[in-house]
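All protein chains of the complex are present and in place, except for one that has been dropped.
Moving on, here comes chain A:
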Amino acid sequence: MSGEKHHIVPYRLYFVVLIALLALTFASVWITSIELRDYTVAAALLFAIVKSYLVLNYFMHLKYDKPYIKIMVGFVFAIFLVMIVITFLDYLYR
């Protein structure tokens, strides 16, 4: 995985991550079914972000990758965030 040093992720860790992801999924189903009004979208997205963090770090091995790959991934998400912010600034203030 990470260059010359092969970090072998134990099966057990993957299983634990899966359990966490399933728990977060059911939690997000539950939290969006109760009436939160404007916070429903925020709550659902928050759960999705935590889930994607787990998938990126453990399933996609980013946690064990060299820093430059992590920085690249972070950079892409930053670009995406900027794209959203700029789009909404445009719609909110036109």
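In the analysis below, contacts are C-beta pairs under 8 Å (C-beta built on N, C-alpha and C of every residue); 3 or more make two chains touch, one makes a residue touch a chain; residues count from 1.
In the analysis below, contacts and distances are computed from a predicted model.
Of the candidates "Putative FAD-linked oxidoreductase", "3-oxoadipate CoA-transferase, alpha subunit", "ABC transporter-like protein" or "Cytochrome c oxidase subunit 3 family protein", the chain left out of this view carries the UniProt protein name "Cytochrome c oxidase subunit 3 family protein".
Chain A meets the missing chain through residues 1, 3, 6, 8-11, 14-15, 17-18, 21-22, 25-26, 28-29, 32, 40-41, 44-45, 47-48, 51-52, 55-56, 58-60, 65, 69, 72-73, 76-77, 79-80, 83-84, 87-88, 91.
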